[in-house]
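Heads up, this is only part of the complex; the chains shown haven't been moved.
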Amino acid sequence: MRGIVKQFPGVRALDGVDLEVRAGEVHCLLGQNGAGKSTLIKILSGAHAPDEGEVLLDGSPVRLAPPTAAMGHGIATIYQELDLVDGLSVSENIFLGHEPARLGFSRRGEADRAAAQLLGRLGHGEIRPRTEVGRLSPAHKQIVSMARALSHSARLIIMDEPSAALAHDEVANLFRVIRDLTSQGVAVIYISHRLEEIREIGDRVTVLKDGRTVAVGLSAKDTPTGQIVALMTGRNVEYVFPPRPGRDVHEGRPEVLRVEGLTLPGRFADVSFSVRAGEIVGLAGLVGSGRSEIVEAIYGARRASGRVVLDGRVVRGGSTTRAVRMGMGLAPEERKAQALLLDHPVAQNITLASLSRYTRPRWLGWLDRRAELAEATRLAQALDIRPPDPRRPVRTLSGGNQQKAVLGRWLAEDRKLLLLDEPTRGVDVGARAELYALVRRLADDGIGVVLVSSEVPEVLGLADRVLVVREGRIVHEAPAEDLDEHRVLDLVMVSTEQTTGQAAGRSAGQAAEQSAGQTAGQAAGSDGEATLATDSDSGSDAGSGVAIPPSEGAFDD
Amino acid sequence: MIEVDQAAQAGPRVAAGPGGRFGRLGEVRHLGLVAALVLLAIVGLVTRPENFATSSNLVSILALASTIGVITVGMTFVIIGGGIDLSVGALMALASVWATTLATQSYGPIVMIVCAVLVGTGAGLLNGILIAYGRMVPFIATLAMMVAGRGLAQRMSNQRTQLVQPDNSLIVDLSTTRLLGLPLLVYVFALVVLIGWVVLNRTTFGRRTYAVGGNPEAARLAGIDVRKHTLMLYALSGLCCGIAAVLIMARTTTGSSTHGDLYELDAIAAVIIGGTLLSGGRGTIIGSILGLLIFTVITNLFILNGLNTADQLVAKGAIIVIAVLLQRRSLRTHT
Amino acid sequence: TSNEPAAQASAPAAAPAAAATGGNDAPGEKVVIGFSAPAADHGWIAAISKNATDAAAQFSDVEFKAVEPTNDINQQISAVESLIQAKVDALVILPNDGEQLNQVARQAMDAGIPVINLDRVFPDKLSYRTWLGGDNYGMGVAAGHFIGKTLKDKGVSDPVILEIQGIATLPLTQERSKGFADALKTYGFSVTAQQDAKFTVESGTQVASNLLQAHKKIDAIWNHDDDQGIGVLAAIKEAGRDEFFMVGGAGSANAMRDIQADNGVLKATVTYSPTMAGSAIKLARLIAQGKGMSDLLEQEVPQSLTLSSATVTKDNAAQYLPLGFES
């Protein structure tokens, strides 16, 4: 690719990008949020036509749009945002557009067999080809996307953050498949925010910054992490978690939140804990362990039995309106589905939960739009949302910047308690450090924070106190300083046995202590889906002083 | 194993909630509709024991359902494909008028049938072109077609009702000739439903329709020509209108610009009661046909019981609400 | 041009007393009469249904079976089919469209059920035993003569005459318009503009207010239907126009009261009385019982009866008012 330019209304997303990929190599693409990685990929896959520049294949210029043309040239793509059709089955999704068929009649048996084979190759023989995709977990959807890319016999496979929704051992599986492909001469373009993955699988690296190529063909194995980060961000990010106040500081503070015996049959049981003012409490656990559900239940977004006390007052459940009025805020896990009005300006997304602050008189609901815009602008700047125009529709922001807008919503108003579910998903290194500092500052101002994160280092680094959740129960509670990563990993999986021959491996077994009524564990266990959501070897990177940003959420953009 | 699925499905991803209820559980999803139909049948048996369950009454119900039924099949495709077609009633009228002009009739019944089908398909294609290539919102494009179609039908017929000529009575035979006790047009209806079901469930065209309606962006990236597909969906709906025109000609022995008045509303309502989402991507032919039968049986019950218009309307509104709430309930219980 | 109202004197409104007219009304063999009409969403049709019901209620020997009125042909066919299945003794059908219901009426006749065709006629004479209905052409003629004569008397030349029709696609509308045009032609006049207003009050208002804009000076208006006429009059009042006069149609009580009061533009209406439904029930009963009309010499009920359209003006409004239907 040479001199690629892509212009969107108001943004030059790509501004002369060069990229060169050799047969049989894994070429990594790195860059901050909004650097233009996904856009570049979409040009390669024919989803966008470039405004300028040319794409050469085997030395001769080609046109890749529409997507069928790119496919014709042997380019297959796994997109960053999930591009599956919920209403269709797994095998129908895999072969969508190139179904095995005779006279227009789809040959379902053949498709199912081929799909089962592809899924088996990816180590997920347990996904049944006839299952409806809408019923799959995000991780399984990602597997289906990969199977789809493999179903084209391609020369170049592009993977835009394929590991986003995957746990550690599934990533290993993925790498096995990639090596398999490259050994057959297939080229792979690999995008990820996890630098240690790049080291493991990558051959060469191209770095994008602000729509321009800043480095080409670096060696993936040998280039120092610091150099790569500097290339991406344009500065040396000294990444540190903000300092914690001493352990005893919280002791005297009042309790902001007390949760007693919170139970949702089949999902979680008997959850009790408390959060003091100024304290950050982290919830660690496996995917599917029920942390998001606990947080949503506290917020009133789902009904559960038990008692939630906020600031000394009992919160009657079942109403998010009441929770917000009483001073809670939730930054949900899936920003696209649960948080954002994609077509609306950033400003309106930020102020959505605090509208009554800009009304006068309040009973009339008359909006002071100038005050609203001013506040939104201030927050957008504070969060460094790029491009810095609060009137842009959120849809046009890159994934990481969208995430910042979600957080901004709860910074607009004085909260007593913030529930942050995977708050840094897809946020790049620089902004992440600022976010950590911000959360800590909020806590220092007296807010209680509950932090759910699948990144153990993040929980350990940012939280004051950590609760380990397993199969819907809190199994351990300790100050963060008293824990390290391996200890946490042991805790979340303490009763795990190796289940029968499934690659997903470490599924949570049926714990002996589990009561008969609890099906959460059984569900996760027998499906072999309760997998580790964190990178157990990211700790080895700690020496560089750079935290590896977790990969972007599945429901990005 | 089943429990496992259910547990996973009731999951926290609220948005994914409704998704789970379709798919594997097979025909259970239509249980509510079937229950509503059974309930209506019981009402029929209780209020008119001597009339309701007679074979001639059941034949009459099927014959009444046939015309809209054919249209409903096409509408199901369009709505699953993420669109809507308001022009169906008007296209049926236009096709019936065109096929019964004296000029057309002089070529005999086969040409009349071909003419009706071609007119329907052609107008459907025009809908498709406006929507897929003219990028008009389906609601507006087909509304325009509905208005213009009726106008054209009126012009062409001079606002008169056009009789099928005696030499072309082959067409009328569709409604008067019976095979195993059922008029031929019921077989036409059944055939259209069967073909519709096969196409939707067993061909690439049908499966792609779900993709085009459920996630057009994904469909496009998968190399499906979304525009062409959309075009074909509206042509298909037009084709169904053409077939329905033949049936209405058979039943009424006429072509008229007033045929099919408000059929669009009935067809859409049947499709939606049948569980197809107005936003596209999900739905079944069987559900639509069950939905339609509910409406037809309601009408039949009213006819048998001789309710006056006003009471009928009130009762019909109430029954729709009850049927839908029943269906919801069955869905909630069974998944 | 108007006939004496005697033809309508047997209307149910006056009927209880009419029992004296002979043995015809004396209780006879018990008969079931089926009835199917378009949906009663409009004054005239509502009056039809009401007149039929009332007439049937007078006879102890009549069981009246009305089926769902509907505006959908397909459904009306089913409705009539259900009456045939129920084996009624006689059928009174006011079809949405005579041609479209012809086949099913024929079925009934073939099944031995006499069909009394009300108003909108079946094209095939084998499809009905007796036809009874209004004279649409004659109605147009009556309106045409009233307007033509009035204008001629005033000495207006080249007048602006507007016509507001009912539902344009109905054959009856087309007949009315033809009669109107034919009658005007005898005075050397013609219709300046014509629009249809769907028989509803509201569309009467809309069409009229637009027409009033289109024509700055009008001499006369014929409005086919007194029900929609309420809307037309409202539009005229709203526009504050009074340089012309208007003739109504169908003959609602309201219109007649207005004519009697003579305080607006409405000067006359030409009748098309819904009492015909009551008469049709009576005929159906006679036919089912095998009787004839006692006023006539024949042993059978005649094959067809055309009611005549009367012109109601200020002078004779009082006489016709009892027959006017409440719109």
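The letters A, B and C name the chains in turn, as written, and every chain counts its residues from 1.
Heads up, the rule we're going with is that contacts are C-beta pairs under 8 Å (C-beta built on N, C-alpha and C of every residue); 3 or more make two chains touch, one makes a residue touch a chain.
Remember, predicted model here, so these are calculated numbers, not experimental data.
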| item | value |
| --- | --- |
| Whole-file subunit formula (labels as shown) | A x1, B x2, C x1 |
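Quick note on the criterion: only the chains that are shown with their structure count from here on.
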| item | value |
| --- | --- |
| Steps needed, at fewest, to go from chain A to chain C via touching chains | 2 |
| Most distant chain from chain B by Cα centroid | A |
| Chain occupying the middle, per Cα centroid | B |
| Chain A-chain C separation of Cα centroids, rounded to whole Å | 73 |
| Separation of mean Cα positions, chain C and chain B [Å, integer] | 36 |
| Residue ranges of chain B touching chain C (in the complex, touch as defined) | 51, 54, 56-57, 60-61, 63-64, 67-68, 154, 159-161, 163, 172, 175-176, 248, 251-254, 256-259, 261-262, 299-300, 302-304, 306-309, 312 |
| Residues on chain B engaged by chain A in the complex (per definition of touch) | 1, 3-5, 7-16, 19-20, 22-24, 202-205, 207-208, 210-211, 213-215, 217-225, 281-282 |
| Footprint of chain B on chain C - complex, ascending | 39-41, 49, 65-75, 77-79, 81-82, 85-86, 96-97, 99-103, 123, 168-169, 171, 174 |
